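For this depiction, one protein chain was excluded, whereas all remaining protein chains were kept in their positions.
The first chain written gets the first letter, and so on, giving A, B and C; residue counts start at 1 in each chain.
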Amino acid sequence: MISLDTLNAASNVEFAAMLDGIFEYADWVAAATAHAKPFASVEALHNALMQTVRGVSREQQIAFLRGHPALSATAFAPPGLTAHSRDEQSALGLSALGPDAERFTKLAAEYNTKFGIPFIICARRHTPASVLRMLEKRVTGSLDTEIAAAIDEVHFITRLRLVAAVSGPGTPRTTGHLSTHVLDTGRGRPAKGVKVELLRDGVLIAAGMTDKDGRTAEALIEGEPLRIGSYELRFHVGPYFAGWSPPVSDPPWYDVIPVRMTVTEPEGHYHLPLLVAPWQYTTYRGS
Amino acid sequence: MISLDTLNAASNVEFAAMLDGIFEYADWVAAATAHAKPFASVEALHNALMQTVRGVSREQQIAFLRGHPALSATAFAPPGLTAHSRDEQSALGLSALGPDAERFTKLAAEYNTKFGIPFIICARRHTPASVLRMLEKRVTGSLDTEIAAAIDEVHFITRLRLVAAVSGPGTPRTTGHLSTHVLDTGRGRPAKGVKVELLRDGVLIAAGMTDKDGRTAEALIEGEPLRIGSYELRFHVGPYFAGWSPPVSDPPWYDVIPVRMTVTEPEGHYHLPLLVAPWQYTTYRGS
Amino acid sequence: MISLDTLNAASNVEFAAMLDGIFEYADWVAAATAHAKPFASVEALHNALMQTVRGVSREQQIAFLRGHPALSATAFAPPGLTAHSRDEQSALGLSALGPDAERFTKLAAEYNTKFGIPFIICARRHTPASVLRMLEKRVTGSLDTEIAAAIDEVHFITRLRLVAAVSGPGTPRTTGHLSTHVLDTGRGRPAKGVKVELLRDGVLIAAGMTDKDGRTAEALIEGEPLRIGSYELRFHVGPYFAGWSPPVSDPPWYDVIPVRMTVTEPEGHYHLPLLVAPWQYTTYRGS
Partner (left out) sequence: MISLDTLNAASNVEFAAMLDGIFEYADWVAAATAHAKPFASVEALHNALMQTVRGVSREQQIAFLRGHPALSATAFAPPGLTAHSRDEQSALGLSALGPDAERFTKLAAEYNTKFGIPFIICARRHTPASVLRMLEKRVTGSLDTEIAAAIDEVHFITRLRLVAAVSGPGTPRTTGHLSTHVLDTGRGRPAKGVKVELLRDGVLIAAGMTDKDGRTAEALIEGEPLRIGSYELRFHVGPYFAGWSPPVSDPPWYDVIPVRMTVTEPEGHYHLPLLVAPWQYTTYRGS
């Protein structure tokens, strides 16, 4: 990693060289921003770079966006168990879309033909399914809305790259957090030993067991963006209630409690508790 | 009671005579409405009478309202245990307002001076406290808003009188309903034997015990308007939980569960369940 | 249908003839019970018939049970959409068990070899999966526990047949009830227009739409036993919340709310409400 101090102390040419690759195929962005040194924070640096992009003419912006590669197979995340794993960045490709892959390819071509720019999206903030939904929506837009939308996505793409490359104060938040908590309100204490699974778009991506505080040892997701999409927690409370002494019912009324929600803020903090008694439960978005 | 059929079959003069007293000090209302006979429903009859009032000139309306007596001591409801009791109609007077009685008298005089009409309100739809709150609000109005507000109150006053005097199809709803239901979600069944008390403006007005279905034998209030005001249910769950075998905690975590709410629809249906486990409860407006 | 009065008035021989088929391959049961006529209720008649079975010697009971056919393919219920349908009685066979069919056949043979009686179970009170689970459990029993268990199942089998064949007072309850209710606690009223689906062992068996009272027009299951097994309600609240004006979030936090529970009383009354606000929900076994 390069430190912000190093960047601030560098010459304009060195500065641009060190930021090579942040704005793919557009080294001019760093070069045109270098004069604004020094930057008080990593966030200020990123804002300045984006200000440069937003400040050029519509024609230059179109040329800039046209320089981006079409969303390729390598941009898609693997659907499997990937929490805390660097494998997440590896390529699984459009196959994750299954039967929808063909539809994606067709719409992406249609988008390119209609607007003259590729469909740009920060894939690490989305699941394959939500990438497809976004494409379905954006293909109906106008060139103006799409220039704006594409630059917003460049904002997210380059922010993730910059945070991975530059260390320093004021680093913007680029990761989310998803955790849970299970309380047994029939006995007035945390529920210990409840297996919790997390699925995204139907695929298991994390799992844990609640401890004596009713929490999993680690957050189910942290240190990475929460991909926009449909999530499901599965609380395996059946074995927990079967272990009550005396048991409340045999078999327990609830075995697996599924809770589904739609995550829309990849950098958000999602705390999803479960309050469970033998014949009732309550779940909510906590804080 | 007079039947709607009798009214419909009467001469205009007889019709007006039979409705004497519905519009206090304003027999002309019934007389001027008689020509619209026959009426298909009690509600249609009431609407026609009010249409007569709403149809006359502003000057006639002011004279009509001026003819009403000032809200007197006899208009106030007793604050005590009155559910299902005809005593509720009896006079307790302003004393129920306690230290606020003087404030009421002062504001009522101010209202009369400002608008030239008395402060008119359907007292049976209010507690003394809410009558005072309404007066505090309405004294800040204009003559136009107050003519409209007073006629709306005449609507409620005469509707209650008409429903008490005339039988027939299409009787408008003039009474409310307040009931409860207690479910034990720690054991998955209705909670039997929970004492439930209902207070209005801090005064006990009804009580019951839940049966095997978790309900009181009768609704806590029905057959009369729910006076606008602050209500509190008190669920005495402590003895209930102490009777669990085995007991969940000694003494139970919850002893009395109070639930307070603001009733604003005197003719409304309020169902107020309690879902209770040993260390959690949920309450809501049901249906 | 035969009326209870007709049975009571019949000769012993006629009585036995009219009940032919209730106790398959064991006409002696009805014959030996005929002397106890008249019966005050259908339930009393059934109890008397079962009393006859329970009163004979262990050897006679074994011979009686041995006379029953092995649980055949025709005993299994179809897994598909069958609510309110007579198709439910039609034969789908062991194929519903899928890969477990072989295991079932092997265990059933093992059971027969071990105890010398076929595995008897009232299939209409079970799903194929729970039939298999029961077999797995019962194959580990002793001959004494299995004679008792098999006679209990004969109780359920013949009760269903008797209720279908004989009309009269005191008919025992042989059917269950499963219903729901959706309340919007963000707006304080029933949630209208929420699609609700019911799955059993993962297969859709009923569906409905909530009306202005937050209920489906009919119970999701009634008029038949609730097969012992795992059920899942799916509340499609996403479109409902999307229709709020103003919308609370776009897209709504909850789209589909699944609620899973284990039904153990085929003749039980299951009321399963959902209290839902935009970011919280509560579900419980109601009454």
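Descriptive notes on the structure:
Criterion: contacts are C-beta pairs under 8 Å (C-beta built on N, C-alpha and C of every residue); 3 or more make two chains touch, one makes a residue touch a chain.
Remember, it's a predicted structure, so these values are computed and weren't measured experimentally.
Just so you know, the chain we are not showing touches A, B, C across the whole complex.
Taking the complete complex into account, A:L275 is the one of A:C122, A:L135 or A:L275 that touches the chain left out. Summary of contacts with the chain left out: across C:T6, C:S41 or C:S249, the touching residue is C:S249. The chain not shown here touches chain B at positions 230, 238, 249, 251-258, 260-262, 264, 279-285. For chain A, the residues touching the absent chain in the complete assembly are 183, 185, 188-190, 213-214, 275, 282, 284-287. Although one chain is not shown, part of chain C still touches it, namely residues 185-188, 246, 248-249, 253, 275, 277-280, 282.
Keep in mind that, in the parts below, only the chains that are shown with their structure count from here on.
Averaging the CA coordinates per chain and comparing them to the mean over all protein CA atoms picks out C as nearest.
The centroid of the Cα atoms in chain B and the matching centroid in chain C are 47 Å apart. With centres defined as mean CA coordinates, chain C is found 46 Å away from chain A. If each chain is reduced to the centroid of its CA atoms, chain A and chain B end up 54 Å from each other. Contact of a single residue of chain B with at least two other chains is seen at positions 185, 188, 275, 282.
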